[in-house]
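Just one protein chain is left out here, and the rest sit where they should.
Chains here go by letter, A, B, C and D, matching the order in which they are written, and residues are numbered from 1 within each.
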Amino acid sequence: MTAVTAPAVTAEPAGPRRPLRSGKLIAGLAVAGFFVLAGVLGPLFAGDPEEIGYERLMPPSAGHWLGTTNTGQDVLAQLLVATRGSLTIGVVVGVLATVISLLVGVLGAYLGGWLDEGFSLLSNVFLVIPGLPLVILITDYLETGGPVALALTITITSWAGPARVIRAQTLSLRGRDYVDAARVSGERGWRIMVFEILPNLVPIIAAQLVFAVIGGILLDAALSFLGLAGGSAGSWGSMLYFAQNASALSTGAWWWFVPPGLCIAVLGAGLSLINFGIDEIIDPRLRRATS
Amino acid sequence: MSVLSVRDLSVVYGGPRPTHAVRGVSLELDRGEVLGIAGESGCGKSTLAYALTRLLRPPASVTGGEIVFRAGDGEEVDVLALRGEELRRFRWRRIAMVFQSAMNALNPVISVRRQLADVLATHEPGMSRRAREERCGELLDLVGIDRARLSSYPHELSGGMRQRVLIAMAMALNPDVVVLDEPTTALDVVVQREILQEIDRLRAMFGFAVVFITHDLSLLLEISDRLAVMYGGRIVESGTARDLMAAPAHPYTVGLLGSFPSLRGERRVLHGIPGSPPDLSLVEPGCSFAPRCPYAFDACGEVTPAPLPVGATTAACLQHDRTLRPAGPDPGLAARRFTAEDAGGLRPSRPPGDPEPGGHQTGVRDHGGART
Amino acid sequence: MTTTLTVTDLSKHFPVRDGRRRRTLRAVDGVSFTLTAGRTTALVGESGSGKSTIVRVLARLTRPTSGEILLDGDPVRSTRRYRKDVQMVFQDPFASLNPAHTVGHHLRRPLRIHGVTGDVRHGVHELLERVNLTPAEVYARRYPHELSGGQRQRVAIARALAPRPKVLLADEPVSMLDVSIRLEILNLIDRLKREQDLAVLYVTHDLATARYFSSEIMVMYGGRIVERGPADEVILRPAHPYTRLLESAAPDPATPRAARERDDGDAAARRRGVRPPLPQAGCPFRPRCPHATDACAGEIPTVAVGEGHQVACLLHAGAPSHRS
Amino acid sequence: MGYLRRKIVFYAVALWAAVTLNFAIPRLIKGNPVDIMLARAAQGGQPMPAEARHALELQFGVSDDPLWQQYLGYVGNLLHGRLGLSVTYYPTPVSTVIAQSLPWTLGLAGVALLVTVVLGLGLGMLAGWRRGGAVDALIPATTFLAAIPYFWLALILLYVLGLGLGWFPLNGGYDYAGVQMGPTLAFAASVASHGALPALTVVASSVAGWMLGMRNMMVSTMAEDYVVMAEAKGLSPRRVMLAYAARNAVLPSVAGFAISLGFVVSGLLATEVVFAYPGIGFALLQGVQNADYPLMQGIFLIISLAVLGANLLVDLLYGVIDPRTRKA
Partner (left out) sequence: ACTGGGAPPVAAGGGATAGSTSSAAAATRILDVYTGASGQNTANFNPFTPTPLHGVQGMIYEPLMFFNQAKAGDVQPQLATAYRFADGGRTLTFTLRPGVKWSDGRPLTAEDVAFSFELAKKNPKLNSGINSGGNVMTSVEATGATEVTLKFKEPAYTRLWNIAGQSWIVPRHIWEKIKDPATDPNKNPVGTGPFVLGDFSPQTYVLKKNPQYWETGKPKIAGMRFYSFNGGDAATTALAAGQLDWSGLFMPDIDKQYVAKDPEHNKYKNESFLYVTNLVPNLKKAPFTDVAVRRAVNVALDRKKIIDLAFAGLGKMPNPLGLVLPQYQDYIAPQFANTQLEYDPAKARQILEQAGYQRGADGVYAKDGKRLSITCTVVTGWTDYISTMQIVKQQLKEVGIEFKSKEVSFNAFSAAQTSGDFQMHIWNAWGGPGPYYMYNNILNSANVPPAGQNQARWKNDVVDAALSTIAQTPPEDTEAVKQAIQRIQEQVVAEVPYIPIQQSSALAEFRTLHATGWPSEENPYALALPFYVPDGAIVAKNLVPVP
């Protein structure tokens, strides 16, 4: 017997009313928000990213804030369009992977039995089969689809990890008394899954979503960079690919090469910060002692 | 001659809303005695225990007071001043501790042998491997566990056995003081009884003093020599078990005693203590029990009561303060009743939303009210 | 007519793995009892003796291996109908309320599900008031983490009462609560039992509250009911060696320390650190029992040792036996 | 299902899935090696006469057999260890191509992974132990590193440290012109200096994950009673940190190790391309670009098997380091 009455400070599962105060979360959201804004609005203001001109490989100037490519295209315009492309891929991958992982994880863990055995086997298999080679093979097949098809492909290799996490969490939630209590109240299975379990998965889902978005962006970048993304998806990765193809770095055209990579890294770091923030909300022990 | 004196100890958990978990606690622990500390969850019992063993970690810090340890030869140690190597050597040899949940206090991936031997290897580096092994075996014998279990991992032992392993571990260096923080709360009553008897037997054998912490007052009354009742970070009443049971002076103690039905005895009025424990992050003058106290009067919200001798016990309650209540305590309290109806004094204003204590008596067969 | 929940020969077996071998754990083994409206029946027993399993089977959270459950003499109907009549209060008030929903939500749902007619909002407030959570509007809007443990448990009780059940199963409803508020909750259940003519099954470790709050006590050991009878009878005149052990182990400040040390042979049963595995047949307590004989491995008759006081032990087999 | 049976089924299914995916995917890809080779020859200025197509089809064994027959044949060949002939490196057997490149990748991945894991876990341990301390302050920086794409970091490092400062060789597995492959000190030194930058890239961009995971686990573990207890026992801080806190905190990282292998392989692929490292990653890329089914299949299979094998190993190892899993 343990006596507990005091409003628990630590063991509390994150309720919706828990204040979302976390410096990391705010910083991360700010970074992500900036990129979303740039991706959504940027292309409207930037010039035509495909406009080819005679000002080739010009360093940043008033006319071209981020200089030009070897075919005289404006790097900034390309970067803004690529931001949109990369974000699209990241978000589509993130959402799809999360939806699949939710279906597989929650259904399997809640219903149990052979379905669960099957689902977890499936996700374990997808986890151990090396992702990038698989994606390379599949994108090759899906050559025509553009960013969405690419995102679909990347999704295939990125749902398994989140599914495992969500399954584990659902398993633990399923065993909670409040789920049993809902059953005793007479709630139906789907209602329990949707209204009792899902809300408590929100922080985990958010973390997995963010994680999948980073993964999607990084994988797309790698594929595009290797020239395997099946069509210039107009993403940061493909910018890097073209820069690399034109030996941008060895010719000193850092303005072409550095920004896309930096964007990936900064956005990635921003998203990671969001993840940390969520982690800290889930587990307050992770907060820095000083904060 | 006390082996451990605590004077005016205060502990605060830092942070945006600092929690004043222990507030000016003073205690004396005599050599070989069992001192029971009772109190509701969250009243600061464990924090006090951790302060005694110097195990507080940030954000907790001792903000005042002192702890003095007196060894058998009379040498005094300022426990709070110990640092580094000194502190390391002091720990366990002088004050050992048995934790609440043996499941968590034993490392799940290290064998019992290594966890026992670790203590010996650290504090008695001269000891040979063979001697250590022998001593580990002896320790298990001591608590009635088969030596063969040395190679077991914690998950292979039952809850009671784990608790015994912890006790064996506490015995390893013949400490002067053993702090037991709710050592049996997680256990079955039968097993709980076994463990208590085990502790009693070992204490008789080695003569260490025990600080026994639990919220189970009935248990404490049974096993301790002296008792301290904690509420809201303070010790509100202390005395010998017999005196405290016979003549509790603090309304909280009265309420607590009234919360335990007697197993075989007469059936009597039973009531809980309505309301919730105080918020330890608030530092306000006045008695922290006042909002739940049926006998609270105006001064309770303004004056922080100091411990006063009341009969055979010492209680921190303004009802017994002659300057404030020249007429003496409320008759209800004097009769050791804890009901609003019985309370002659002002009814305290309840914290918003707190329920009426109504109905708490219904359904209980009242066999004649207070005992004589 | 008074409502009764009659349980006959209920068993629940779990397949378990013992090292490499599989075996069957008889968590509940041929248990029969009746819960009657307006009465509280206490179920006590050591940890792992099968108390929660019985409750979960009765709450239809677990399927029984065998046995029959009759509600008012009828075999069990659809689960939904059944749940309207049989409700449950869980042990841990922190875990049994969903942190994502308000108190109001927790109470609205069962009202909706079980088609309670009339104003649901009003129903919620009424429930809250019945468990002394006033003002009800304020509490209805709160989230569980904004409540103290006792308040939460009251919400849990209110939820259980929402479908206007006839039977209330309470699995250690106060063991997670602070001592000072336990009594309040138990008193509340007791009051509601009388007001609504509930049949209550009170599962607990605590013999003292069992005695105080119930009219009948059943003592379980190893999946079986080894003793049952009127509360005072069982506590004050325990007949089964296990009940005696349990009773002697319970702390009781009223009993002087020295008196505890009486040597009735139970000490031998306590000294063992390792619990011997449950025997497959015969008396489950046999391996720990100081009075065990070879005969204990055979069929154990249930005998009456007093007015409504029955015990499954050969020590008392001299008395006329009533098979259950 | 029992733990053991579940594991066996898992490995069986994973193996089957790897083998079958491996069979299926290249067949779904458009194009075939003959088309590719003809197109390449044409693009490269030496178009082949019309007769060449048939000859090439004969050579590459482009088959019109029903799929199930091809599948059976494929599985049969696998069972005999035959991976077929590479198209890109025709007529070299795929096994030879893999044998040539695998040691490089294994060496690079092995060293990089070892350094990453040791460094990451070590730093994570220290960061968690002294929360808010100097090591802990590193975390944000490493997060940033982790978010950088492998290949981009590789290129930047290559240009800054290799081309700019000249500290490292630019490409290749060793100094091809300068030293002979063989068990000589010169060769070893050359391999080491060529592997340093690629390994550094892998370490830099993947160390953060390990560090963070370890740090968080460490923080959680530190709050466990058994760590407090170890401290109460008067053990030295070092011992508390290593034997009680880190020992337990490392368990999830170990369990995650095998999973992370897949990611390491992926990262390595891009890194190898950047550094012209003669490993398996680039061989795979070539295979894909040349519709070299046999080579792709072989490499994918090898990678899958390696990851599966590593998983198996971790499963076995886990039983040793976490006694709780031995039963159950």
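Basically, a contact is a pair of C-beta atoms (placed from the backbone, for glycine too) under 8 Å apart; a residue touches a chain by one contact, two chains touch by 3 or more.
None of these values were measured; they are calculated from a predicted model.
Note that the absent chain touches A, D when the full complex is taken as a whole. When the full complex is taken into account, the listed residue touching the unshown chain is D:32, out of D:32, D:193 or D:220. Here one chain is not drawn; of D:7, D:27, D:53 or D:247, the residue touching it is D:53. The missing chain, though absent from the display, is touched by one residue of D:109, D:274 or D:308; that residue is D:274.
The residue touching the chain not shown here, chosen from A:25, A:207, A:228 or A:263, is A:228. Contact between chain A and the unshown chain involves residues 50-54, 56-57, 70-73, 140, 143-144, 227-232, 241-242, 244-247, 250-251. The chain not displayed touches chain D at residues 29-32, 35-56, 58-59, 85-86, 88-92, 96-97, 100-101, 158, 163, 170-174, 176-177, 180-181, 272-278, 282-283, 286, 288-289, 291.
The definition used in the following text is that only the chains that are shown with their structure count from here on.
The minimum number of touch steps separating chain A from chain C is 1.
Separating the CA-averaged centres of chain A and chain B is a span of 50 Å.
Centre-to-centre separation between chain C and chain D, using Cα means, comes to 56 Å. Residues of chain A found to touch two or more other chains are 1-6, 289. Listed for chain B are residues 40-41, 215, 276-277, each touching two or more other chains.
Chain contact summary for the complex, chain A toward chain C: residues 1-8, 11-18, 176-178, 180-187, 195-196, 199-200, 202. Residues 56, 59-61, 79-80, 83-84, 87-88, 90-92, 94-101, 109-110, 113-114, 143-146, 148-150, 156, 159-160, 162-163, 175-179, 181, 205 of chain C are the ones touching chain A in the complex.
Those residues of chain B whose C-beta lies close enough to touch chain C in the complex are 40-41, 143-146, 158, 160-161, 164, 187-190, 192-194, 197, 215-219, 221-223, 245, 255-256, 258-265, 267, 270-274, 276-277, 352-353, 355-364.
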